[in-house]
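The complex appears here without one of its protein chains, the remainder shown in place.
A, B, C, D and E are the chain letters, set down in written order, and residue numbers restart from 1 in every chain.
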Amino acid sequence: MSDVKKFLYVNRKAPHGTIYALESLEVVLIGAAFEQDVALAFLDDGVYQLVKGWDTSELGVKNFQPAYTALGDYDIQKVYVERESLEERGLSEDDLIEMTYEDEDDDWAEKSSIRIVSREEMAQIMRDSDVILSF
Amino acid sequence: MSDVKKFLYVNRKAPHGTIYALESLEVVLIGAAFEQDVALAFLDDGVYQLVKGWDTSELGVKNFQPAYTALGDYDIQKVYVERESLEERGLSEDDLIEMTYEDEDDDWAEKSSIRIVSREEMAQIMRDSDVILSF
Amino acid sequence: MGMLHTVNKSPYQCNTLESCLNHVGEGDVVLLIEDGVYAAMKGGRAADVLSAVQGVKVCVLSADVKARGLEGKLIDGVEVVDYAGFVDLVTETDKTQAWL
Amino acid sequence: MGMLHTVNKSPYQCNTLESCLNHVGEGDVVLLIEDGVYAAMKGGRAADVLSAVQGVKVCVLSADVKARGLEGKLIDGVEVVDYAGFVDLVTETDKTQAWL
Amino acid sequence: MCKNKNKDLRSTWIWQGIKPVKLGICVLEGPYQHEASDTAYNFAVAALEKGHEIFRVFFYHDGVNNATRLMVPPQDDRHIQKRWSELAEQHNLDLVVCVAAAQRRGILDEEEMKRHGKDANNIAPGFRISGLGQLIEAEIQCDRVVFFGD
Partner (left out) sequence: MCKNKNKDLRSTWIWQGIKPVKLGICVLEGPYQHEASDTAYNFAVAALEKGHEIFRVFFYHDGVNNATRLMVPPQDDRHIQKRWSELAEQHNLDLVVCVAAAQRRGILDEEEMKRHGKDANNIAPGFRISGLGQLIEAEIQCDRVVFFGD
C-alpha cells in the first residue's frame, strides 16, 4: 500500500436541511492534516453547498460557509463541481463562492480550486480515486 | 369543536428503511382508543407498507406486518390506497395484505377495509379530514 | 379556507413537491421550507413546475431562503414569509399537512 | 475490477439511483440495499430504467428483498446476494461508493 | 389540563385583532442531524410572539433526542436542548417525549431509569416522558397541529 492515497470526498446533499454537509466538511478539515492527496466532489444537491451569500442569522444556525473558503489554507486544491448538476438547478460558476489556493510550483500564485467538470469527468474522478468518503 | 374529529393518518414512506412506518402504526393503534373517526391513507412509497409477504428474519428486525392486519380489531374500517401510486410501482390490490373489519350495520359481516382510490379522490379525502397526521 | 401544505425536501433529490402538487386543491397554500425552498430558485428545472401551478398560493420561508444564499434569486409569484408569516398561514388555513 | 456502488433509497422517492447510474462505468457493480431494492421490482416504472443499464452488474440484498415481500417479484438479470455476498462484492471490487 | 397558558401574552394581542388559536407541534427528528427541530423551535417562538397558545410540543421518532441534557454543542452554535427548556420555562410549555420512542433511543427520566434498572438518566428540565395518547389528545384539543420531520 502506498503511503499517500487519493481521497475523494463526495458531497451530494444540500446544506442546512441535514447535518451531512457540515459534518462532512469537518472530516475534510481534520483529514487535511494527514497529508493525503485530497479532492472534493460536489454533485447533485451537493452543489448548493457552494452557492455564495449564505445568511443564517434568521435561521439561527452557525454559518459554516467561511470554512469552505478556508480550505485552500489547508492545502486543498481540487474542488470538482459537476456542470450538469449546476445547470439543472439554474446555477453557474458565478453563483459559487470563491475557493482558491496558492500554487507552490508557480511562485505561490493564487488560483481557483474550483474545477467545473462534466458528468463523465466526474465519474472518471471517482474511478481514479483510491478511497471515497460519501456524506 | 365537535367531540369527534376526522383523523387521517398519511403514510408516504416505505417500511424498514426508516422507522416512520412502524412508529406511525403505533400512533394509530394507540389513537384507536380515543373513539375518533379514523382513516388511513397510503400513497407514494407508503403503499409498500401494505405489500404482503414480509419475511424479516434475515434482516433481523421485528415483522410488524401482522399489526396492520389487526387494525380491523381496533375498529379501523377505512384504509385508502392510491391507485396511481400502486400502478407506477407495478402493484395491484392482489399484492396487498388483506385488511378487514366487521360491519356492525350489516350483521357483523366481514368486509375489506382497503379502498383503492384515485389521486383526485385521495386529495379530496385529505381535504375532508379534520386533522392530518403525516409520518 | 384551504389547506396549508409544507414541503421540506429539495425537488432535485425527492419527489415530495411533485406529490404535494398532485394533491393540492383550489385555494390551498404550499409553503416551501428547509431544503424545499430550492424549488423556487430562478432558472432551475423545478421552477418551471412551480410556475405552472394554478389556483394555489406558493410561499417560501425567508430564513431558509437567506441561509441558502437564494435571496433575490427566486421566481416571480412566490411570496416570501418569515416564521410569523408561517404561523399566520397555519392559523388562516383549515389544517396543515406536512409532506415529509 | 470496477467499483461497487450501493444505493439505499427508493427510486420513486429519491433521485439516488438515477444519479448513481449516471456515474457508473463498464465493469462496475450496483448493489441495491434497504429501500433501494424497490427499484428491482417487476412491473414498476423504475424497473425499465434498471433493465436498460448496460455493462454493469446489478445486485439486490436478499434480506431487504424478503423483508419487503419482494421475493419472486424481481426483474430478470438482477442477482440476489446475502450479506456474505455483499462482503464479497466489497472485497472483489476496487472500492465502494455509497450513494447516500 | 394545560389550559389558559400564555394568557398574559394572548390578552395583549387580542386587541390587535389577532385571534389566538391553540397550537400543537410534533417534532420527528433529532437535534443537529436534521433541520426539523430548528424549524419547529423557530415556529414555536413566532407563534408565542403572536399570542397563540402552544398546547403541547410532542417529541416522537428521533425527535426524542432533543430532550437529552447531556448534549454539549460547540460554543458558537445554538444549544438545541437548552433553547427548548428555556422556552418551556418562559411560557410554561408542555414538552412531551414519547415513552416508547424514548426507550428505544435511550432517553430516560429518573422513573424510567429505575423501572428498567439503568444507572443513569439524561432527560433535560422542562421535558416530561409520557405516552402516545398525549399526541392524540393534542390533535383533539388543538385548533391546529403542525408536524416537523424528515
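By our rule, a contact is a pair of C-beta atoms (placed from the backbone, for glycine too) under 8 Å apart; a residue touches a chain by one contact, two chains touch by 3 or more.
What you are looking at is a predicted structure, and each value in this text was computed from that prediction instead of being measured.
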{"item": "Partner chains on view for the chain not depicted", "value": "A, B, D, E"}
{"item": "Absent-chain contact - pick from A:23, A:73, A:110 or A:128", "value": "A:23"}
{"item": "Contact residue for the chain not shown (choose from E:35, E:62 or E:94)", "value": "E:62"}
{"item": "Touch list for chain D against the chain that is not drawn", "value": "6, 8, 33-35, 61, 63-64, 82-84, 86-88, 90-91, 95-96, 98, 100"}
{"item": "Absent chain, residues of chain B that touch it", "value": "16-19, 59-62"}
{"item": "Chain E residues touching the omitted chain (full complex)", "value": "30-33, 61-62, 65, 68-74, 77, 81, 100, 103-108, 112-113, 116, 118, 120-122"}
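One rule holds in what follows: only the chains that are shown with their structure count from here on.
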{"item": "Touching chain A and also chain D, the following chains", "value": "C"}
{"item": "If a chain touches chain C and chain E alike, it appears here", "value": "A, B"}
{"item": "Chain nearest the global centroid, as defined over all protein CA atoms shown", "value": "C"}
{"item": "Winner on C-beta contact pairs when B-C is weighed against B-D", "value": "B-D"}
{"item": "Taking each chain's C-alpha mean as its centre, the one farthest from chain A", "value": "B"}
{"item": "Remotest chain, chain D as reference, centres from CA atoms", "value": "E"}
{"item": "Approximate Å spacing (C-alpha centroids) for the pair chain A, chain C", "value": "28"}
{"item": "Geometric centre distance via CA averages, chain E-chain A, whole Å", "value": "36"}
{"item": "Separation of chain D from chain E, taking each centre as the mean of its C-alpha atoms, in whole Å", "value": "40"}
{"item": "Per-residue overlap in chain C, given as positions that touch at least 2 other chains", "value": "8, 12-13, 15, 34-35, 63, 82, 95-96, 98, 100"}
{"item": "Residues within chain E bordering two or more other chains", "value": "28, 35, 42, 145, 147, 149-150"}
{"item": "Interchain pairs in contact, sorted by label", "value": "A-C, A-D, A-E, B-C, B-D, B-E, C-D, C-E"}
